[in-house]
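Yeah, one chain of the complex is gone here, protein chain that is, but the others are all in their spots.
A, B and C are the chain letters, set down in written order, and residue numbers restart from 1 in every chain.
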């Protein structure tokens, strides 16, 4: 398992493929990836660019901690996270979470767990540039499934 | 929304990127993809190659039907499915399900719904080549979440 | 009436053919009766049935020009 924090744009496809090239071939049956991209609007404002602050060291430690929890809770083979920091433009990828597993249910569960708890714990802060000026984002959109362990999915 | 059924290998990264290039930029916040790859073992047997039979026409109709159901049940922007047929070798991708949404919970729910019900309904049949000869696969591994609507995820 | 029959996967192996067009007396018949006419056997358990590419069961009525398919449980994805 690995975390990359970087201040230059990345290609989620290439990143996933490069990481996968080092994994054993023919062993995993499913890969689930989540890619979060920068939108050009948020809370009703147009957003032209974003700066992403972070706490070097603490960031990596807490993302790896979340990945290890996911690996304890499910039967996954590997996981890889890439997260941008610094200046980001609309439609650029911000975060990639890729999970490899023998069975897809584990890959889905672990990928969703990792992105939900990364958003809850990893020390990143977004500052958006809007027509009204710069502003720190004060809260993230929560996944309803993160509110309580065991909450039903909205549909199977 | 689109379904591609093809008898030649495909690159899930390139397929996702090509489809995404036609979508509006900066509008979606999250992309969830599932890639199912061929494993070199199944039910305790080594599998050296696989032939995937299908029912042309019915396949596309039922996959699109599942995608439309997912779009009614969640708030997604677009979805794309690619499925291999014919002869497949270990570690080659068999299926890609990609879902774009403003919020990640919708993308996760819809992606999982599409792959689960695709596996349940789309007329594909796997024939594996093992050291003991060729055999038709008789059942798929089920996602526990498909057994009942509203069944809890195993963890949030 | 004329009906197109299609077989897939292990059902194709069992029947020794991928498809068939059968001409039958009368204007309609249930899928169960159609199967008896063409095979003389009972339908193997777990066989899935589609008429004009929609899932159905042995009680469905088949008419002239319909396409009827018989196949085992699906295993894609």
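Heads up, the rule we're going with is that contacts are C-beta pairs under 8 Å (C-beta built on N, C-alpha and C of every residue); 3 or more make two chains touch, one makes a residue touch a chain.
Please read all numbers here as calculations on a predicted model, not as lab measurements.
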| item | value |
| --- | --- |
| Contacts of the hidden chain among displayed chains | A |
| Of A:6, A:48 or A:140, the one touching the omitted chain in the full complex | A:140 |
| Hidden partner chain, residues of subunit A it touches | 36, 52-55, 57-58, 61-62, 83, 94-95, 115, 118-127, 136-140 |
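One rule holds in what follows: only the chains that are shown with their structure count from here on.
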| item | value |
| --- | --- |
| Centre-most chain, if every chain is reduced to its averaged C-alpha atoms | B |
| Centroid-based (C-alpha) most distant chain relative to subunit C | A |
| Distance from subunit C to subunit B - Cα centre to Cα centre, in angstrom | 27 |
| For subunit A paired with subunit B, centre-to-centre distance based on mean C-alpha positions, whole Å | 22 |
